[in-house]
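Heads up: the structure comes next, in structure tokens.
This view holds just a subset of the chains, kept in their places.
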Amino acid sequence: MSGEEKLSDAGLWKGYFKTGITDLPPGKILIRGYPLEELMGNISFAEVLYLILKGELPSKEEGKLMEAVLFGIVDHGFLSSASPPARYVVSGNPDPIHGIVSGVLSIGHFTGSPRASGEMLKEAYQIMKSEKLSIGETAKRIITKFREKKKRIPGLGHPLYTIDPRAARLRELAERYGKLGEYVKLMEAIHDEFVKTRGKEIPINTDGMMAAVMAELGFDPLEMEALGVVSYLPGIIGHTIEELKTGQIVRIIPPVITQYTGPAERHLPKERIKED
Amino acid sequence: MSGEEKLSDAGLWKGYFKTGITDLPPGKILIRGYPLEELMGNISFAEVLYLILKGELPSKEEGKLMEAVLFGIVDHGFLSSASPPARYVVSGNPDPIHGIVSGVLSIGHFTGSPRASGEMLKEAYQIMKSEKLSIGETAKRIITKFREKKKRIPGLGHPLYTIDPRAARLRELAERYGKLGEYVKLMEAIHDEFVKTRGKEIPINTDGMMAAVMAELGFDPLEMEALGVVSYLPGIIGHTIEELKTGQIVRIIPPVITQYTGPAERHLPKERIKED
């Protein structure tokens, strides 16, 4: 019996897609069990994100810290690789969704995503617990491990800031809301160890502190990347709309900042020219 | 002088990109003038979206209504065209951003976007003011105009709901926060006129009420579409992450719901077969 034949067995497909997020009984929209219209006006946008991802409402303090962590990015003007694609894209195709999506696509390994930091912290935490190390010992282990693999430590350093004001403020709020736990301390110990061994005075950046605080709130690295998108969205939307309202059509990269490095003019050999 | 030559004049490109959103003086991140770390912990995510788009902070009431309007969509389970692309996409490429972006791309003319309703309300408002009509007269004019053009009235009707619970709740909150103004009344008058003339008992849907409330808050249709994206994001993120954690790889559309309608097997004519 072929694969295709087996695939047409109806029983195989019952419950092919499962979800625990939203139920839609007659006339109702239940988000993790709660009627949507009851959530509207009573909890914050940050809280509904938490509810959807974790299945339960946050406490008051967790809700406030969740809101704070969404302020980890917001916008970084033109010194960002997220606003340029949004603006170039809508200059060619004047559709807000095209612009928003393009900005979001720039988020990832090098910018805007706490995921890499979150993966490092997750690994550090597992080592710490399984080998019963102190936070300081764990930090040393991580620094050594990354150095051996010649990998950049995520969550540290910024081209512009000696102290990242977003990270500093987020730490302050984590403390206020009772979430200055082992993940934040691990991030700080890794930072201390890095500065001590490398002798470079660089800060914990906002991605690093966001990852630590999100870990305190119980999010895993995949969820951190998704929340990074939310955090960057105000700026991405802002630039998209500003370009649509006040920008230019078909923007280019100006010749004053470009250079052509390829071959000079040349032509196809005669035998490649088709006469028919 | 060629176009290209003119383009290399440096003076031409000063201020090629302008923004009023974010300034980055040494060590600072100023969002519409406010230090980002000052906004973090003091205003809500809904309020920073408002600030970025409109340039000024909302009042307390506007801030609360802004938050409410972001609950206009949230999620609609599998009875949605936003969660399926998110899930299919990450089943092939297990990357959260791919999934989120695909879900967002489904938002638009037919679903998830208050833009079409917003454009209708904007047109209605302009007619009302320029021709000094009453709200009821304006609604009649709009219904007639759409009927003549054989265009669907946006913002009305839903395949599942006789009353859309999201729209009803949002209207209640608009009233609570003092924003039950001409746009909401226009939407309701257009709805009344539609029901009266067509004899169909359909509700104002959430897109329609979101558009009316966003118009009360001073947003234009392009901004409404961008805010529709934010409103749908919790669900899109939720389905993306749920699929990544508990789903399957390389999902297909099951044969029990598909049908092939094309030609039977056939073969290339001999003269099309290449031997070299």
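The letters A and B name the chains in turn, as written, and every chain counts its residues from 1.
By definition in this document, contacts are C-beta pairs under 8 Å (C-beta built on N, C-alpha and C of every residue); 3 or more make two chains touch, one makes a residue touch a chain.
Keep in mind it's a predicted model, so treat the numbers as computed, not measured.
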Complete-assembly copy number [criterion: all chains share one sequence; 2 shown]: 4
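Note that in this section only the chains that are shown with their structure count from here on.
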Rotation angle superposing chain A onto its copy chain B by C-alpha atoms, nearest 5 degrees: 180
Distance from the mean Cα position of chain B to that of chain A, given in whole angstrom: 22
Chain B contact footprint on chain A (complex, rising order): 4, 7-8, 10, 12-13, 16-24, 26-29, 31, 35-37, 39-41, 44-46, 48-49, 52-53, 64, 67-68, 70-72, 74-79, 83, 87, 96-97, 100-101, 104-105, 107-108, 160-163, 165-166, 168-170, 172-173, 176, 222-223, 225-227, 229-230, 233-235, 237-242, 244-246, 251-252, 254-256
